[in-house]
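One structure below.
Here the complex is missing one protein chain, while the rest keep their positions.
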Amino acid sequence: MTKNKPVFFMGINLRKLRKAVFSKTTLRGIVAIIATGFIWELCARFEVPIIGMIPAPSSVFSSLLAQIQDKDYWECWVYSYDRVLSGFIVAQIIGIPLGLIMGMSRNFRDLTFPTLEILRPIPPLAWVPMAVIFWPTPEMSIIFVTFLGAFFTMVLNILGGVKNVDVRYIRSAQSLGSSNKDIFWRIVLPATLPSLFTGMTVGMGITWAVVVAAEMIASRSGLGFLTWKSYVAGDYPVIVIGMISIGIAGYISSAVIRMLGNRLTPWLKII
Amino acid sequence: MNEHHNPAGSGSKMQGGQMQISAISKYFGIGPLRKQIINDCTFTLESGKLTVLIGPSGCGKTTLINLLAGYETPDSGTITVDGSPIKGPGKDRLVVFQETALFPWMTTLQNVVYGPMVRGEKDKKELEDEAMHLLHKVGLAEFRDKYPLQLSGGMQRRCELVRALINRPKIMMMDEPFRGLDAMTRELMQEYYVRLFEENHLTNLFITSELEEAIFLADRLIILTNRPASARTVIEIDLPRPRDFKILVTKEYLHYKQNALEILHEEAMKAFSVGSGAAVADFLEAYSEVKAK
Amino acid sequence: MTNTQHKSPPNASGLISDAKTAGKISIRNVSKTYDPDGVNVLALDDCSLEIQAGEFCVIVGPSGCGKTTLLNAIAGFHDITSGQIDLDGELLCSKDKQAEPGADRIVVFQQGALFPWYTVLENVVFGPSVQGKMSGPKAKKAAEDILAQMGLQGILHSYPSEISSGMRRRVEIARAMMNDPKILLMDEPYRAMDALTKTIMHKNLLDVYDRSGKTVFFITHDLEEAIFLGTRVVVMTTRPGKIKKIIDVDLPRPRDFRILASEHYLELKKEAIESVHEEAKKAFEAGERELA
Partner (left out) sequence: MSAISLFFFRTKLWLKSPTPYLTLLGLTLLILLWWLTTEVWQLPRFEKLPGPVSVFKEWVSKDPSYGISIYMPEYYGHIWRSVLRVLQAFGLATVLGVTLGLFMGWNKIFKDYTFPVMEILRPIPMLAWVPLAILMWPEREMAIIYLTFLASFFATTLNTLLGVESIDESYFRAARCLGAKERHIFFRVVIPGAMPFIFTGLQISMGVAWFSLVAGEMLAGEYGLGYLIWNSFILVQYPVIVIAMVTLGVIGWASSAIIRFVGTLLMKWQTRESS
């Protein structure tokens, strides 16, 4: 019946951490992942139809060792990141102000929202040919399609965020003597930040999917192209390496956004 | 309004803060959807007194406070503060909302200094000192850098009180501020609030649907009719101040309570024959059964 | 909805029985320790309490004093660290045995737990229907009877979200009574209702209680409610929860609002306020210290 105190190390509750790490859940997770890898290997070895066509983990691993020493492989990362970031950042630059204005002004929303709603259901990749026709370089067309992928999500999330700002916040700010400028910068903007970051996270996911596909369709570089090229060239283990790389790259991007989001919205961390 | 004395300064009874509400009415919606929420409502908030408005849930109390605060304008009638009609929201009439409207993205201190800061009054240092002084008074000094979500319900309500007080409003309007707290925290908050009031004697308007709370706090108790709301009866509550929870078990208190219940009951029966919305169904039921006895 | 027939005899299906024989709870030296985040928290400390069959036992105490922990142990939602709880002389739970949730001990929850996806009628027949105790039409008939007894006949096919919060609570009590439980466990069921609504809820609950003679285990923060409803009021200390005081409420039954004005009621209230207020303050200050 002793009342133990939690032990903290660098802001982490060690007891809680230990409990989480050495739990049955973690153990089961590890077992499941190892078992999956093992079954995958067996399927590949015994050439089970369909699943067996996926290159075995062992061959993927040996090919990975070759890849990470290859400069071309790392260049693919750079190209893909370059495209993702360009498209994503442009989407932020245009999407954030647009979403905010749409949320603040009813007339502007009525004017632009239906247009957005009409264009939104068209899958971003369907834009690829038009983009290629329009933009002078293929690079620009890929960035444009990438931009589209993130853009709609951003605008809609911000719009929703602004519309959901609790009217009581605006009212108390008014009573306390805020100007319209104050209300925008000190109330509406921070109140919208959480949905802005939700939009960014979702948008980042879409961006990677679009970049990968666009690279396969209309480019000769990047991680998506690496995957496609390996398929065409019959170097199958590299397909899996490409996929895993894309997964990791996407994961890193979302993690960065999450970190940024946590940093900028500290009030959401409830004790 | 710019004197630099202690905002919660004890016994500063010089302030005005007499609010006159004359024959205001308010409708919502248009055409066949038009509904009257407030009907020809007249009452006075006397300077330096704590007036409590009580009425069944859904009777239009919140609309009334929105009108007094200036967030909405009445369709007819006038509202004046110390003789001059109100124009929109202003820092002379501050509202403490149901639940709380502390800005979640600002720390306790930032919330408290928000008003004077956006109005550009005083320098930062002076403002913070004043805020800390008030926070200290309600036991929140250690929590200056916490965000509202990190505070307990009771602390949030106190922070909200301080955020209003630092502006030295003429009138404080409390819209069911302790709703949603558990009964015990609620009682402690009532004590805090009554103590702050007894120190400042600002004009206070307090809206509630709890009779016990109403009588415990009030100098004057105004009972509202059912929707469309108007002021029905004013009961002067002549219980001694400073008050504490011992008065809840006195005969005088009980007398006021029974008296008020009687009127509320009558109001409920009237509403019952009109058959207003489902929100008041519980209330109607309660009092029709009381009468059946 | 205006008038419940309080004089009506127990209905034909016999669901609300007169038997006061069952539902005796003995709580003996019960303790419970939680272990969230690797920190041991003692929620209940050596509580002993005997609840007679047919008693209306009200537990009051500040937030986090372990009232709900005790209720959850009886209901079977979690285990206890030491001690033992018996129901009618049979072991219900102990250190090694967690109670099974069952239809003999039905809980009415703080936030209300009517299934929002079922209509009122479907909610009320849920118990007998999953227990396979009654045929469909028979259960439906019984449910209609019980709802009518409680003055709820007009809303059989409404969804819970369409009726007022007071009605929802009453439907929940009806749903519990359908199962003829030995004991009714109520976890602050009227919290967050305004005082005017509460009065009708109290009267309704007392009606059901006076007629059925069920044992009721009732948790609340509200002293007025506690004294008005209870046969005994048990005051608990702030965490770790211990039993601080037991107040016998010897007000006559059936009770109505007149007793709120009686001398004796005031005395009882004074007694309760004194012991609870002290604990509440302690809990409040402890809570603030914890946050700091």
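We just call them A, B and C in the order they show up, numbering each chain from 1.
Simple rule for what comes next: a contact is a pair of C-beta atoms (placed from the backbone, for glycine too) under 8 Å apart; a residue touches a chain by one contact, two chains touch by 3 or more.
Note that the structure is predicted; figures quoted are calculated from it, not measured.
Colleague: Mind giving the shown chains that are in contact with the missing chain?
Modeller: A, B, C
Colleague: Which residue among C:35, C:50, C:162 or C:285 touches the omitted chain?
Modeller: Only one listed residue reaches the unshown chain, and that is C:162.
Colleague: Would you mind spotting which of C:32, C:67, C:105 or C:182 touches the chain that isn't drawn?
Modeller: Looking across C:32, C:67, C:105 or C:182, the contact with the absent chain belongs to C:105.
Colleague: With respect to the chain omitted from the figure, which of A:53, A:167 or A:259 is a touching residue?
Modeller: Checking the options A:53, A:167 or A:259, the one contacting the hidden chain is A:53.
Colleague: Would you write out the residues of chain C that touch the absent chain, in ascending order?
Modeller: Against the missing chain, chain C presents residues 75-77, 101-103, 105-107, 109, 111, 113, 115-118, 126-127, 130-131, 159-162, 175, 179.
Colleague: Which residues does chain B use to touch the chain missing from this display?
Modeller: Against the left-out chain, chain B lists 30-33.
Colleague: May I ask you to list the residues on chain A that touch the chain which is not drawn?
Modeller: Residues of chain A in contact with the hidden chain: 24-25, 28-33, 36, 50-51, 53-54, 107, 110-115, 118-130, 132-136, 205, 208-210, 212-213, 216-217, 223-224, 227-228, 230-231, 236, 239-240, 242-244, 246-248, 250-251, 254.
Following the convention adopted for this analysis, only the chains that are shown with their structure count from here on.
Colleague: With centres defined by CA atoms only, which chain is the most remote from chain C?
Modeller: A
Colleague: Once you find the CA centre of chain B and the CA centre of chain C, what distance in Å lies between them?
Modeller: Averaging C-alpha atoms per chain gives centres 33 Å apart.
Colleague: Quick one: report the Å distance separating chain A from chain C, using the average Cα coordinate of each chain.
Modeller: 49
Colleague: Any chance you could list the residues of chain C touching two or more other chains?
Modeller: 291
Colleague: Listing for chain B: what residues touch at least two other chains?
Modeller: Those would be 150.
Colleague: Okay, in this complex, where on chain B does chain C touch?
Modeller: Listed in rising order, the residues of chain B that touch chain C are 56-57, 139, 142-143, 146, 150-152, 154-155, 180, 182-185, 187-188, 209-212, 245, 248-249, 254, 258, 264, 278-279, 281-283, 285-290, 292-293.
Colleague: If you look only at chain C, which of its residues touch chain B in the complex?
Modeller: Residue list for chain C touching chain B: 1-4, 62-63, 163-167, 191-197, 199-200, 203, 220-224, 256-257, 261, 266, 269-270, 273, 276-277, 280-281, 283-284, 287-288, 291-292.
Colleague: Could you please specify the touching residues of chain B with respect to chain A in the complex?
Modeller: So the residues of chain B in touch with chain A come to 69, 71, 88-91, 93-95, 97, 101, 103-106, 114-115, 118-119, 147-150, 163, 167.
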